[in-house]
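Of the protein chains in this complex, one is absent; all others appear in place.
Lettered A, B and C in written order, each chain numbered from 1.
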Amino acid sequence: MSSTLIFLCAGSVLWLMGLHGLARLHHPIRRIMAINIMGSGTFMVMIALANRGEHSDPVLHALVVTGLVVAVSATAFALRLAVAISAHKSGKQQAPEPNE
Amino acid sequence: MLSLELLFDITLSVLLLILAGTALHVRHLYTGIVLFVAFGLLLAITWARLGAPDLALAEAAIGAGLTGVLLLAALARIGPEPPPRRPPARALSAGVLGVLVLILLIRAVLPLEQGPQPLPGLVSAHLDTSGVSHPVTAVLLNFRAWDTLLELVVLLLAVLGVRQLQPAGYKQAHAWTLLRAWSRILAPLSVIIAGYLLWRGSHAPGGAFQAGALLAAGIVLLRLAGLLPVLRWDDWPMRALVLMGIVVFLGIAAAGAWLGSGWLNYPPQWSGNLILLIEVAATLSIAASLSLLVIGEREELGT
Amino acid sequence: MTDLLAWLSGIALVFGCFFFVAGTLGLLRFPDVYSRLHAVTKADTLGLGLVVLGLSLRAESWHAIAIMFAVWLLVMASSTTACQLLARYQREQDRNPEQEDDDALP
Partner (left out) sequence: MTLALASLLIPLATALLLLFLRSRAGAWVIIASLLSLIVAGLALAEVVAHGTQTLAIGGWDTPLGIRFELNLLSALLLTFTALVHLLVAVYAERSRHSQTRDTDYWPLSCLLHGSLAALWLSRDLFNWYVTLELLGLVAVAMIIISGPKAYGPALRYLLLSLAASLCYLLGVALLYGRYGVLDIDLLATMIDANHTTRLALLLMTLGLMLKAALWPLHLWLPAAHASAPTAVSALLSALVVKGPLFILWMLWSRMAPVEVAQPAGLLFALAGIVALLAGGWAALRTPFLKTLVAYSTVAQLGYALLALGLLLRWQQTELSAALWLFVLAHGLAKVSMFLAAGEMQATLGSKRVSSLKGATQTMPIAMFAFAVAGGSLIGLPPSGGFVAKWVLLQPLLADPVHWPWALGVLLGTLASAAYVFRVVALAFDRADPNPPNYNPDAFAQWLALLPALVVWGMALYSEPLILWLTEVNR
């Protein structure tokens, strides 16, 4: 039992929780959060793998940095898309009313 | 028995799992988002614990900070809606399937506690010729620079994608005086820290992405406080900023291919300076793109 | 001397943690937004201050102490601002009760 193993397992569970959430949840924001949790689980597996040896593995760290930027770009795009959908849905029913 | 370190690790992972679960399934969406931000911060601590300070910085800035702002902004405009409940039979079957997949996953990761790791050795062997002394930066901007270049294109595509959306009718709230005063102090600080992170990236944890994200956070804050004018894609300096990173990167790659040494192959005596140049351009591009993603509106973006 | 410092630092850390726990409990259990804010900002300011104090007593260089002090100052300033903004938002909500408040914590 080592910390690598703990985080490998925790990462797998997180990934699965994200996948499950994506399949079961309906609200777009929740689904987007689920995908982010799935991503965090994947990154956790990668970083736990990087932490195995004497020195941590810089290649995996670099891959995760790339993955994080990809994740945040996609999240931002998805959220804006979700907002646009709800705006156009409510726009069909009544004139759009700025919230807040 | 259990050492203190293991106890800490176990507590951390259990907390993460609980936070993730409640963030997804809690009744109020707002609570879920707050918990999700907390999850991101705890994740940053986990990365630091696992010896990845670069990622801890990136996660805190990008994962927790910007994603949190994005989620809350989206919630304000979409509004919560009660999710319809699924019949319990399907929940049960999903649960059984989940446990099965989990067993497969755990069986697959168990042997990974030890494994061959040829790359870290190679990285440190070639670190001297890479032009920087921090291994993660060396991988990002030299050994696997092509990934990084494409990743900048991903960011650009997200900006372009948001640009295709038609206006959603959204008015920015009026900012209070205190917020304005506080952002006047914070924004310069974020610029200084971003510059420091960028400079530090060549020899220690830090680098273009962390710096860009921090810079973007400063810009977003100023914009929300109403201290910055609207960010328009239509202004050519904005477009130039967004595209600069890719142009500089591609330019250096193509010049290398043209002048002899090869695609993305930096001449050894210049590699340090070239990497710095790319990093500065990339930082500005990332900051501009992320700010457009978070606060750019179609009315402001489009024609 | 070192012993004394270690003891002092330990006490400060314990008290710091106590304030964090108390603040969290207050956040969860107090009835309205204002008292919750009171609890949580107190935790930030006092709890973090004590933790920083405790760690400073153990620090090896002035540099580290300066950084921790800067962290404390920044956190204090931002929590003050955030608290003020939240309280103000809540007061506006209280004045216009017709706007339904879906976002309140349960």
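Methods note: a residue touches a chain if its C-beta (ideal position, glycine included) is under 8 Å from a C-beta of that chain, and two chains touch if they have at least 3 such contacts.
The shown structure was predicted, so the numbers you read here are calculated from the model rather than taken from an experiment.
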| item | value |
| --- | --- |
| Shown chains that the omitted chain touches within the full complex | A, B |
| Candidate in contact with the missing chain, chosen from B:Tyr30, B:Phe143 or B:Trp182 | B:Phe143 |
| Listed residues B:Val14, B:Leu97 or B:Val153, member touching the removed chain | B:Val153 |
| Among B:Thr67, B:Gln117 or B:Thr137, the residue in touch with the chain that has been omitted | B:Gln117 |
| Contact footprint on chain A, counting only the chain that is left out | 15, 18-19, 22, 28, 31-32, 35, 38-39, 41-42, 45-46, 49, 60, 63, 66-67, 70, 73-74, 77-78, 81-82, 84-85, 88 |
| Those residues of chain B which, in the complete complex, touch the missing chain | 104-105, 107-109, 111-112, 115-119, 122-123, 126, 142-147, 150-151, 153-154, 156-158, 160-161, 163-166, 234, 236, 239-240, 243, 246-247, 250, 254, 257, 261-266 |
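Here is the rule we use: only the chains that are shown with their structure count from here on.
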| item | value |
| --- | --- |
| Approximate Å spacing (C-alpha centroids) for the pair chain A, chain B | 11 |
| Set of chain B residues in contact with two or more other chains | 75, 79-80 |
| Contacting residues of chain C [partner chain B, same complex] | 74, 77-78, 81, 84-85, 88, 102-106 |
| Touching residues on chain B, where the partner in the complex is chain A | 5-6, 9-10, 13, 16-17, 20-21, 23-25, 29, 32-33, 36, 39-40, 43, 46-47, 49-52, 54-55, 58-59, 62-63, 66-67, 70-71, 73-81, 83-84, 86, 91, 94, 98, 101-102, 105-106, 109-110, 112-115, 117, 119-120, 123-124, 135-136, 138-140, 143-144, 147-148, 151, 154-155, 157-158, 161-162, 165-166, 168-171, 173, 207, 209, 286, 289-290, 293-294 |
| Residues on chain B engaged by chain C in the complex (per definition of touch) | 27-28, 30-31, 75, 79-80, 176, 178-179, 182, 185-186, 189 |
